[in-house]
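All protein chains but one are shown in place.
What follows is chain A.
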Amino acid sequence: MINMKKSFLAMILSAVIVSDAQAEISDDIVKIGYLADMSGTYRDLVGPNGLAALEMAVDDFGGKVGMADIQIVSADDRNSPDVASSTVRRWLENEDVDMVAGFVASSVSLAAIEVIKENNKLGIVSGSIASSITNEHCSPNHIHYVYDTYPLAVGTARAVVEEGGESWFILTVDYSGGHELEAAVSSVVEASGGEVIKTLRHPFPTPDFSSFILQAQASGADVVALANTGADAINAINTAGEFGLTQSGQKLAALLLFLTEVHSLGVETAQGIQLTTGWYWDMNPEARAWADRFFEKTGVRPTMVHAGIYSSTIHYLNAVEATGSDDSQIVRTQMINTPINDMFATNGRIRQDGRMVYDMYLAQVKTPEESQGEWDLYKIVRTIPAEEAFRPLSNSVCPLVTDNR
(Lines give C-alpha, C1' and ligand atoms only; values in the text may rest on other atoms or scores of the structure.)
Protein backbone atom coordinates (compact mmCIF):
# COMPACT_ATOMS: atom_id res chain seq x y z
CA MET A 1 0.00 0.00 0.00
CA ILE A 2 2.73 2.39 1.01
CA ASN A 3 4.65 1.44 -2.10
CA MET A 4 1.64 2.10 -4.25
CA LYS A 5 1.18 5.45 -2.62
CA LYS A 6 4.82 6.24 -3.17
CA SER A 7 4.84 5.29 -6.81
CA PHE A 8 1.64 7.24 -7.34
CA LEU A 9 3.31 10.24 -5.73
CA ALA A 10 6.35 9.75 -7.91
CA MET A 11 4.08 9.67 -10.96
CA ILE A 12 2.46 12.96 -10.03
CA LEU A 13 5.80 14.45 -9.17
CA SER A 14 7.39 13.43 -12.46
CA ALA A 15 4.35 14.70 -14.34
CA VAL A 16 4.70 18.04 -12.58
CA ILE A 17 8.40 18.15 -13.30
CA VAL A 18 7.98 17.27 -16.96
CA SER A 19 5.20 19.76 -17.58
CA ASP A 20 7.06 22.42 -15.65
CA ALA A 21 10.46 21.88 -17.14
CA GLN A 22 10.96 23.58 -20.42
CA ALA A 23 14.33 23.41 -22.03
CA GLU A 24 15.29 26.99 -21.47
CA ILE A 25 17.30 29.10 -19.12
CA SER A 26 15.09 31.08 -16.77
CA ASP A 27 15.40 34.87 -17.25
CA ASP A 28 18.49 34.23 -19.42
CA ILE A 29 20.76 34.17 -16.39
CA VAL A 30 22.49 31.23 -14.77
CA LYS A 31 22.89 32.35 -11.19
CA ILE A 32 25.22 30.46 -8.87
CA GLY A 33 25.22 30.99 -5.11
CA TYR A 34 28.37 30.23 -3.17
CA LEU A 35 27.86 29.48 0.50
CA ALA A 36 30.77 28.59 2.76
CA ASP A 37 32.51 29.43 5.98
CA MET A 38 34.39 32.58 5.04
CA SER A 39 35.63 33.64 8.46
CA GLY A 40 35.67 30.70 10.88
CA THR A 41 37.37 27.34 11.38
CA TYR A 42 36.96 26.14 7.80
CA ARG A 43 38.13 29.35 6.16
CA ASP A 44 41.35 27.79 4.85
CA LEU A 45 39.81 24.51 3.82
CA VAL A 46 37.08 26.09 1.66
CA GLY A 47 36.42 29.78 2.37
CA PRO A 48 37.23 32.68 0.05
CA ASN A 49 39.58 30.53 -2.03
CA GLY A 50 36.68 28.25 -2.88
CA LEU A 51 34.97 31.30 -4.31
CA ALA A 52 38.15 31.97 -6.31
CA ALA A 53 37.95 28.42 -7.71
CA LEU A 54 34.31 28.97 -8.63
CA GLU A 55 35.20 32.23 -10.37
CA MET A 56 37.94 30.45 -12.28
CA ALA A 57 35.38 28.00 -13.63
CA VAL A 58 33.01 30.78 -14.64
CA ASP A 59 35.88 32.70 -16.26
CA ASP A 60 36.81 29.61 -18.26
CA PHE A 61 33.30 29.77 -19.72
CA GLY A 62 33.84 33.44 -20.54
CA GLY A 63 31.08 34.37 -18.07
CA LYS A 64 28.41 33.02 -20.45
CA VAL A 65 26.68 29.72 -21.19
CA GLY A 66 25.30 30.00 -24.70
CA MET A 67 23.48 33.32 -24.64
CA ALA A 68 22.91 33.42 -20.91
CA ASP A 69 25.10 35.35 -18.49
CA ILE A 70 26.55 33.59 -15.49
CA GLN A 71 26.25 35.48 -12.21
CA ILE A 72 27.73 34.62 -8.83
CA VAL A 73 26.43 35.61 -5.42
CA SER A 74 28.22 34.58 -2.27
CA ALA A 75 27.72 34.63 1.48
CA ASP A 76 29.35 33.56 4.70
CA ASP A 77 27.41 30.82 6.48
CA ARG A 78 29.22 31.51 9.77
CA ASN A 79 28.97 27.72 10.33
CA SER A 80 25.43 28.27 11.42
CA PRO A 81 22.56 26.19 10.02
CA ASP A 82 20.16 29.09 10.73
CA VAL A 83 22.19 31.51 8.67
CA ALA A 84 22.64 28.93 5.93
CA SER A 85 18.99 28.01 5.66
CA SER A 86 17.78 31.61 5.67
CA THR A 87 20.41 32.75 3.16
CA VAL A 88 19.73 29.89 0.77
CA ARG A 89 15.98 30.32 1.14
CA ARG A 90 16.28 33.96 0.23
CA TRP A 91 18.51 33.20 -2.74
CA LEU A 92 16.15 30.60 -4.13
CA GLU A 93 12.85 32.31 -3.37
CA ASN A 94 13.72 35.93 -4.05
CA GLU A 95 16.85 36.11 -6.12
CA ASP A 96 16.35 33.33 -8.68
CA VAL A 97 19.54 31.48 -7.85
CA ASP A 98 19.71 28.26 -9.89
CA MET A 99 22.49 26.35 -8.18
CA VAL A 100 24.19 26.61 -4.80
CA ALA A 101 27.80 25.49 -4.43
CA GLY A 102 30.32 25.32 -1.61
CA PHE A 103 29.10 24.04 1.80
CA VAL A 104 31.40 22.96 4.60
CA ALA A 105 29.98 22.15 8.03
CA SER A 106 27.69 19.14 7.67
CA SER A 107 24.99 20.78 9.78
CA VAL A 108 25.02 23.68 7.31
CA SER A 109 24.71 21.39 4.29
CA LEU A 110 21.93 19.32 5.82
CA ALA A 111 19.99 22.49 6.61
CA ALA A 112 20.55 23.97 3.16
CA ILE A 113 19.67 20.85 1.15
CA GLU A 114 16.25 20.74 2.82
CA VAL A 115 15.57 24.23 1.49
CA ILE A 116 16.99 23.40 -1.94
CA LYS A 117 14.78 20.33 -2.18
CA GLU A 118 11.72 22.33 -1.18
CA ASN A 119 12.41 24.82 -3.99
CA ASN A 120 13.41 22.17 -6.55
CA LYS A 121 16.76 23.80 -7.31
CA LEU A 122 20.20 22.20 -7.36
CA GLY A 123 22.92 22.04 -4.71
CA ILE A 124 26.46 20.79 -5.16
CA VAL A 125 28.04 19.96 -1.82
CA SER A 126 31.83 20.01 -1.99
CA GLY A 127 33.21 20.57 1.50
CA SER A 128 31.03 18.49 3.80
CA ILE A 129 31.92 15.23 5.37
CA ALA A 130 28.65 13.57 6.42
CA SER A 131 28.03 10.51 4.28
CA SER A 132 24.37 10.79 5.26
CA ILE A 133 24.04 13.63 2.72
CA THR A 134 23.67 11.02 -0.01
CA ASN A 135 22.36 8.27 2.21
CA GLU A 136 19.42 8.92 4.54
CA HIS A 137 19.26 12.60 3.53
CA CYS A 138 19.61 12.05 -0.21
CA SER A 139 17.32 13.96 -2.56
CA PRO A 140 16.96 14.49 -6.30
CA ASN A 141 18.14 18.05 -5.78
CA HIS A 142 21.72 17.77 -4.69
CA ILE A 143 25.03 16.18 -5.52
CA HIS A 144 27.84 15.38 -3.11
CA TYR A 145 31.07 15.89 -4.94
CA VAL A 146 34.42 15.56 -3.21
CA TYR A 147 34.54 13.21 -0.24
CA ASP A 148 32.63 11.92 2.74
CA THR A 149 33.33 9.88 5.88
CA TYR A 150 33.08 6.61 4.04
CA PRO A 151 36.13 6.90 1.76
CA LEU A 152 38.14 8.88 4.28
CA ALA A 153 37.64 6.49 7.16
CA VAL A 154 36.95 3.24 5.42
CA GLY A 155 39.40 3.84 2.61
CA THR A 156 42.17 4.65 5.04
CA ALA A 157 41.34 1.74 7.32
CA ARG A 158 41.29 -0.90 4.61
CA ALA A 159 44.43 0.40 2.95
CA VAL A 160 46.36 0.61 6.20
CA VAL A 161 45.41 -2.94 7.21
CA GLU A 162 46.53 -4.18 3.81
CA GLU A 163 49.80 -2.33 4.27
CA GLY A 164 50.37 -4.46 7.36
CA GLY A 165 48.83 -2.48 10.20
CA GLU A 166 46.94 -5.25 11.95
CA SER A 167 46.23 -4.16 15.50
CA TRP A 168 44.40 -0.87 15.97
CA PHE A 169 43.95 1.66 18.70
CA ILE A 170 41.17 4.12 17.94
CA LEU A 171 40.96 7.51 19.65
CA THR A 172 37.48 8.88 19.11
CA VAL A 173 35.91 12.25 19.74
CA ASP A 174 32.96 11.67 22.02
CA TYR A 175 29.94 12.71 19.96
CA SER A 176 27.68 11.00 17.47
CA GLY A 177 29.82 11.79 14.42
CA GLY A 178 32.85 10.30 16.15
CA HIS A 179 30.97 7.21 17.27
CA GLU A 180 29.77 6.64 13.72
CA LEU A 181 33.30 6.93 12.40
CA GLU A 182 34.63 4.58 15.06
CA ALA A 183 32.00 1.96 14.24
CA ALA A 184 32.70 2.23 10.50
CA VAL A 185 36.43 1.91 10.98
CA SER A 186 36.17 -0.98 13.44
CA SER A 187 33.99 -3.01 11.10
CA VAL A 188 36.32 -2.42 8.14
CA VAL A 189 39.42 -3.27 10.18
CA GLU A 190 37.86 -6.52 11.36
CA ALA A 191 36.53 -7.38 7.90
CA SER A 192 39.99 -6.87 6.43
CA GLY A 193 41.59 -9.21 8.95
CA GLY A 194 42.83 -6.68 11.47
CA GLU A 195 41.92 -6.32 15.12
CA VAL A 196 40.83 -3.35 17.22
CA ILE A 197 42.67 -3.70 20.53
CA LYS A 198 41.17 -0.73 22.25
CA THR A 199 39.00 2.29 21.63
CA LEU A 200 39.23 5.39 23.76
CA ARG A 201 36.95 8.41 23.75
CA HIS A 202 37.97 11.96 24.44
CA PRO A 203 35.63 14.87 25.18
CA PHE A 204 34.98 17.57 22.59
CA PRO A 205 37.06 19.73 22.53
CA THR A 206 40.23 18.49 24.24
CA PRO A 207 43.29 20.74 24.50
CA ASP A 208 45.58 18.23 26.22
CA PHE A 209 46.04 14.81 24.65
CA SER A 210 49.06 13.59 26.59
CA SER A 211 47.26 10.96 28.69
CA PHE A 212 45.44 9.64 25.61
CA ILE A 213 48.61 9.42 23.55
CA LEU A 214 50.46 7.69 26.40
CA GLN A 215 47.72 5.07 26.56
CA ALA A 216 47.97 4.65 22.81
CA GLN A 217 51.70 4.07 23.09
CA ALA A 218 51.28 1.64 25.97
CA SER A 219 48.70 -0.37 24.05
CA GLY A 220 51.38 -1.59 21.64
CA ALA A 221 49.00 -1.34 18.68
CA ASP A 222 50.45 -1.14 15.16
CA VAL A 223 48.15 1.69 14.21
CA VAL A 224 46.82 4.61 16.22
CA ALA A 225 43.77 6.00 14.42
CA LEU A 226 42.37 9.43 15.16
CA ALA A 227 38.60 9.55 14.71
CA ASN A 228 38.39 13.28 15.28
CA THR A 229 38.81 16.42 13.29
CA GLY A 230 39.90 20.06 13.24
CA ALA A 231 41.57 21.42 16.35
CA ASP A 232 41.26 18.08 18.17
CA ALA A 233 43.09 16.23 15.41
CA ILE A 234 45.79 18.88 15.28
CA ASN A 235 46.27 18.79 19.06
CA ALA A 236 46.44 15.01 19.07
CA ILE A 237 48.97 14.95 16.24
CA ASN A 238 51.10 17.60 17.92
CA THR A 239 51.11 15.60 21.14
CA ALA A 240 51.89 12.38 19.27
CA GLY A 241 54.77 14.25 17.62
CA GLU A 242 56.13 15.37 20.99
CA PHE A 243 55.91 11.84 22.39
CA GLY A 244 57.62 10.39 19.29
CA LEU A 245 54.76 8.04 18.51
CA THR A 246 55.63 7.42 14.87
CA GLN A 247 59.36 7.35 15.52
CA SER A 248 58.86 4.48 17.96
CA GLY A 249 57.34 2.36 15.21
CA GLN A 250 53.61 2.92 15.52
CA LYS A 251 51.63 4.25 12.58
CA LEU A 252 49.41 7.26 12.97
CA ALA A 253 46.32 7.28 10.78
CA ALA A 254 44.28 10.44 10.66
CA LEU A 255 40.80 9.81 9.37
CA LEU A 256 39.81 13.40 8.66
CA LEU A 257 42.80 15.55 7.85
CA PHE A 258 43.25 18.05 5.05
CA LEU A 259 46.10 19.62 3.15
CA THR A 260 45.76 22.98 4.89
CA GLU A 261 45.94 21.31 8.31
CA VAL A 262 49.02 19.32 7.36
CA HIS A 263 50.50 22.55 6.03
CA SER A 264 49.95 24.31 9.35
CA LEU A 265 51.26 21.32 11.33
CA GLY A 266 54.40 21.12 9.20
CA VAL A 267 56.11 17.96 7.96
CA GLU A 268 58.27 17.75 11.07
CA THR A 269 55.23 16.98 13.25
CA ALA A 270 52.97 15.35 10.72
CA GLN A 271 55.49 13.12 8.96
CA GLY A 272 54.42 9.57 8.26
CA ILE A 273 50.70 10.12 8.82
CA GLN A 274 48.56 8.15 6.39
CA LEU A 275 45.37 9.63 5.09
CA THR A 276 42.94 9.37 2.22
CA THR A 277 42.56 12.22 -0.20
CA GLY A 278 40.53 12.66 -3.34
CA TRP A 279 43.02 14.92 -5.01
CA TYR A 280 46.47 16.31 -4.45
CA TRP A 281 47.79 19.31 -6.32
CA ASP A 282 51.05 17.64 -7.30
CA MET A 283 49.65 14.26 -8.31
CA ASN A 284 49.73 14.65 -12.11
CA PRO A 285 50.54 17.32 -14.73
CA GLU A 286 46.93 18.48 -15.21
CA ALA A 287 46.44 18.90 -11.50
CA ARG A 288 49.72 20.78 -11.22
CA ALA A 289 48.86 23.09 -14.12
CA TRP A 290 45.54 23.98 -12.55
CA ALA A 291 47.12 24.36 -9.10
CA ASP A 292 49.61 26.82 -10.61
CA ARG A 293 46.79 28.94 -12.00
CA PHE A 294 45.11 28.78 -8.61
CA PHE A 295 48.35 29.72 -6.87
CA GLU A 296 48.70 32.78 -9.09
CA LYS A 297 45.23 33.92 -8.12
CA THR A 298 45.30 33.17 -4.39
CA GLY A 299 48.89 32.63 -3.27
CA VAL A 300 48.23 29.20 -1.77
CA ARG A 301 47.97 25.64 -3.05
CA PRO A 302 44.41 24.34 -3.46
CA THR A 303 42.86 21.69 -1.23
CA MET A 304 40.83 18.88 -2.76
CA VAL A 305 37.72 20.91 -1.94
CA HIS A 306 38.90 23.88 -4.00
CA ALA A 307 39.65 21.59 -6.92
CA GLY A 308 36.28 19.89 -6.46
CA ILE A 309 34.43 23.20 -6.55
CA TYR A 310 36.13 24.09 -9.83
CA SER A 311 35.55 20.68 -11.37
CA SER A 312 31.90 20.43 -10.27
CA THR A 313 31.10 23.93 -11.52
CA ILE A 314 32.62 23.14 -14.93
CA HIS A 315 30.63 19.91 -15.00
CA TYR A 316 27.46 21.80 -14.09
CA LEU A 317 28.00 24.52 -16.70
CA ASN A 318 28.76 21.89 -19.33
CA ALA A 319 25.45 20.22 -18.52
CA VAL A 320 23.62 23.56 -18.74
CA GLU A 321 25.25 24.22 -22.09
CA ALA A 322 24.47 20.76 -23.44
CA THR A 323 20.80 20.82 -22.43
CA GLY A 324 20.20 24.54 -22.88
CA SER A 325 18.30 24.50 -19.61
CA ASP A 326 18.86 25.48 -16.00
CA ASP A 327 16.07 23.30 -14.67
CA SER A 328 17.46 21.30 -11.77
CA GLN A 329 16.17 17.88 -12.88
CA ILE A 330 17.22 18.21 -16.52
CA VAL A 331 20.68 19.41 -15.55
CA ARG A 332 21.14 16.80 -12.85
CA THR A 333 20.18 13.99 -15.23
CA GLN A 334 22.66 15.32 -17.77
CA MET A 335 25.34 15.51 -15.07
CA ILE A 336 24.64 11.91 -14.06
CA ASN A 337 24.80 10.72 -17.66
CA THR A 338 28.16 12.36 -18.36
CA PRO A 339 31.33 10.77 -16.96
CA ILE A 340 33.88 13.06 -15.34
CA ASN A 341 37.51 12.95 -16.41
CA ASP A 342 39.35 16.19 -15.80
CA MET A 343 42.11 17.73 -13.71
CA PHE A 344 40.21 16.60 -10.62
CA ALA A 345 38.84 13.13 -11.19
CA THR A 346 39.59 9.99 -13.08
CA ASN A 347 36.78 7.47 -13.60
CA GLY A 348 34.37 9.94 -12.08
CA ARG A 349 30.62 9.55 -12.32
CA ILE A 350 27.64 10.75 -10.38
CA ARG A 351 25.41 8.00 -9.06
CA GLN A 352 21.62 8.06 -8.81
CA ASP A 353 21.84 8.94 -5.10
CA GLY A 354 23.85 12.08 -5.94
CA ARG A 355 27.20 10.71 -4.80
CA MET A 356 30.09 11.48 -7.14
CA VAL A 357 32.41 8.48 -7.12
CA TYR A 358 35.94 8.49 -8.48
CA ASP A 359 39.36 7.08 -7.69
CA MET A 360 40.69 8.21 -4.35
CA TYR A 361 44.25 8.00 -3.08
CA LEU A 362 46.00 6.84 0.04
CA ALA A 363 48.64 9.44 0.80
CA GLN A 364 51.42 9.65 3.32
CA VAL A 365 52.83 12.88 4.71
CA LYS A 366 56.44 13.29 3.59
CA THR A 367 59.38 13.42 5.96
CA PRO A 368 61.36 16.69 6.22
CA GLU A 369 64.09 15.08 4.05
CA GLU A 370 61.64 14.18 1.29
CA SER A 371 59.76 17.47 1.27
CA GLN A 372 61.07 19.91 -1.33
CA GLY A 373 59.07 22.96 -0.35
CA GLU A 374 56.39 24.52 1.76
CA TRP A 375 53.54 22.77 -0.08
CA ASP A 376 55.37 19.56 -0.98
CA LEU A 377 53.51 17.54 1.63
CA TYR A 378 52.11 14.23 0.37
CA LYS A 379 53.33 11.24 -1.49
CA ILE A 380 50.65 9.09 -3.05
CA VAL A 381 51.02 5.55 -1.72
CA ARG A 382 48.28 3.85 -3.71
CA THR A 383 45.08 4.39 -5.64
CA ILE A 384 41.78 3.35 -4.08
CA PRO A 385 39.50 2.51 -7.01
CA ALA A 386 36.11 4.23 -7.08
CA GLU A 387 34.17 0.99 -6.47
CA GLU A 388 36.13 0.32 -3.31
CA ALA A 389 36.32 3.86 -2.00
CA PHE A 390 32.65 4.76 -1.68
CA ARG A 391 29.71 3.24 0.08
CA PRO A 392 28.27 0.65 -2.32
CA LEU A 393 24.73 1.32 -3.52
CA SER A 394 23.71 -2.07 -2.14
CA ASN A 395 24.20 -0.68 1.38
CA SER A 396 22.36 2.53 0.64
CA VAL A 397 19.16 3.51 2.40
CA CYS A 398 18.56 6.40 -0.01
CA PRO A 399 14.97 6.21 -1.32
CA LEU A 400 16.15 7.16 -4.81
CA VAL A 401 18.09 3.88 -4.83
CA THR A 402 15.92 1.57 -2.73
CA ASP A 403 12.73 2.39 -4.66
CA ASN A 404 14.33 1.20 -7.89
CA ARG A 405 15.78 -1.91 -6.40
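Methods note: contacts are C-beta pairs under 8 Å (C-beta built on N, C-alpha and C of every residue); 3 or more make two chains touch, one makes a residue touch a chain; residues count from 1.
Note that in this section contacts and distances are computed from a predicted model.
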- Under which of the names "Glutamate synthase domain-containing protein 1", "Acetyl-CoA--acetoacetyl-CoA transferase subunit alpha", "NADH-quinone oxidoreductase subunit K" or "Branched-chain amino acid ABC transporter permease" is the non-displayed chain listed in UniProt? "Branched-chain amino acid ABC transporter permease"
- Task: May I ask which residue of A:D96, A:D174, A:E190 or A:D282 touches the chain that does not appear here?
- Result: A:D174
- Looking at A:L54, A:A75 or A:V104, which residue reaches the missing chain? A:A75
- Which is it among A:I29, A:V83 or A:A183 that touches the chain not included here? A:V83
- Task: Just the residue numbers, please: which parts of chain A touch the chain that's not shown?
- Result: 38-39, 43, 48, 75-83, 85-87, 89-90, 93-94, 106-107, 110-111, 114, 130, 132, 137, 174-177, 203-204
